[in-house]
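All protein chains but one are shown in place.
And then subunit A:
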Amino acid sequence: MTNISIKSASEPEQTDWKRYFSFSTDHKVIGVQYLVTAFIFFLFGGLFAMIIRAELLTPQLDVVNRSLYNGLFTMHGTIMIFLWIFPANVGLANYLVPLMIGARETAFPVLNAIAFWLIPVVGILLLFSFFLPSGTAQAGWWSYPPVSIQNPSGHLINGEFIWLLAVTISGVSSIMGGVNLVTTIVRMRAPGMTFFRMPVYVWTTLSAQLLQLFCLPALTGAAILLLFDLSLGTDFFSPFKQGDPMIYQHLFWFYSHPAVYVMALPAFGVFSEVIPAFARKPLFGYKTVAVSSLLISGISTLVWAHHMFASATPNWMRMLFMATSMLVAVPTGIKVFAWTATVWRGKLHFKTPMLFALGGVAMFLFAGITGVMLAAVPFDIHVNNTHFVVGHFHYVVFNTVSMAIYAGIYYWFPKITGRMYSEGWGKLHFWLTFIGANLNFFPMHPLGLQGMVRRIASYDPQYTGWNIVASLGAFLLGMSTLPFIANMVSSWLRGRKAPNNPWNATGLEWTTSSPPPLENFEEIPTVTLEPYSYGESHRLTTDPSSI
């Protein structure tokens, strides 16, 4: 053990950028690989969103033709979910979890590396499908049959085929990643790191990854059966033979509702780390917040049919799923209140991570309220499949989760790179993002209330006004990534050297050097304290001049 850590502390290994392009089994390298890859795909997904919004700037069809529009929103949704949010979250988790629980590595480093390398494969497959003669998949990221199995080109290798293959590979990758993270958290904690001494970020990662393991097989199975229907002419889901398309919807949402929490729980984790650090207070109600993560996971496996209220779902099922869906508001509400109480009477420092975290919490509050509205069946029947829903879920996936990922990247940037980012650029990035996102996604709510259906390339002129606002917001949002990229690249190359604990934060990750050595800790720490011991006398203040 000791000889390894001596070797790892040697400098050249740390500054060698080439290892980020290699099949590395170091969880920190894999974490960065995930984050950077995800961000590149985020730019593609964002580019597609800009084209979609350019089309929706006017009521007529004047930028793309219909099949391309359908391909673009299908790829936008698919890329954003399977190639941005999931991998970005897994990247952060890979980097942080071993450091936070005091482990030298993750449980299955090789498995972990393979799981990562499947992600670029998925991405290249999907982007490549634009060049197929039959074009890319055009059935939306739900890929409901029978639309998804129509295959007008007659080619065996078609967009939908590639899509199903990509989703299956992505599922395999996620299951591998999930096995690795869950095992790591359960088995590799440092001495003294009991469950109730784990940071909330570790709790949320555990809850999210358990969901992956439990629910993903439903989607992967559904994708494989659909692939059979599409390519081999089986009839699991084709209504005019023996099949039932509703079964697909159930399988799909049995995974894809919990998937929302696979995306959102780590975001809650980031808020729970960042807010205490910049409020200089312990996380209020730590145990309740930690346990509510598991509750969210549990309840979210029981609510999938709320995506099918307007489908051929019988009345009793509509009522049952209305009740379970509303229940999710309780544990998520607990979290929002806990963050609010943490800020109360704190000593707030408005650094970039804190801005993104507070902005994210505020936006999540809004998303949660519209979410409860959607759970109310009679109201959902009106707005189901309209832009109201699109507005709601973008408040979750962009205004909450993507903002949290940004908060996390800024917060741990000094740890990951050993350098400080530029606050000025960071704040500019925050304000552009915050304003752009609200201009972009708020107008979708009134549009949906007025009845503007989603997934349409042309629309009734009565909807023009709010669509213009939304599109301008989207273009602003697209621009907002420029200061982020500039900041990340220049700070990583030339930023001020970061101390080990620039925020004077609690958590094991801040006790090791920045960036951490190959096996994370010179000596495995022993944990004796509850997390978030801000303001408590026994806390050793490593660097009081910082923050």
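In the analysis below, contacts are C-beta pairs under 8 Å (C-beta built on N, C-alpha and C of every residue); 3 or more make two chains touch, one makes a residue touch a chain; residues count from 1.
Keep in mind that, in the parts below, contacts and distances are computed from a predicted model.
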Quick one: the chain not pictured, UniProt calls it what, "Glutaconate CoA-transferase", "Cytochrome c oxidase subunit 2", "CopG family transcriptional regulator" or "Proteasome subunit alpha"? "Cytochrome c oxidase subunit 2"
If I consider the whole complex, including the chain that's not displayed, which of A:57, A:188, A:224 or A:449 touches that chain? A:449
Among A:33, A:106, A:138 or A:438, which one touches the chain that has been omitted from the display? A:138
Pick from A:63, A:302 or A:420: which residue touches the chain that isn't shown? A:63
Of the residues listed, A:97, A:361 or A:416, which one is in contact with the missing chain? A:361
Mind listing the subunit A residues that contact the chain we can't see here? 51, 61-68, 70-71, 133-135, 138-140, 142, 144, 146-147, 150, 152-154, 159, 239-240, 244-246, 279-282, 284-288, 310-312, 314-316, 318-319, 322-323, 326-327, 329-330, 333-334, 336-337, 340-341, 343-350, 358, 361-362, 365-366, 369-370, 372-373, 376-379, 381-382, 384-386, 446, 449-451, 453-460, 504, 530, 533-536, 539, 544-547
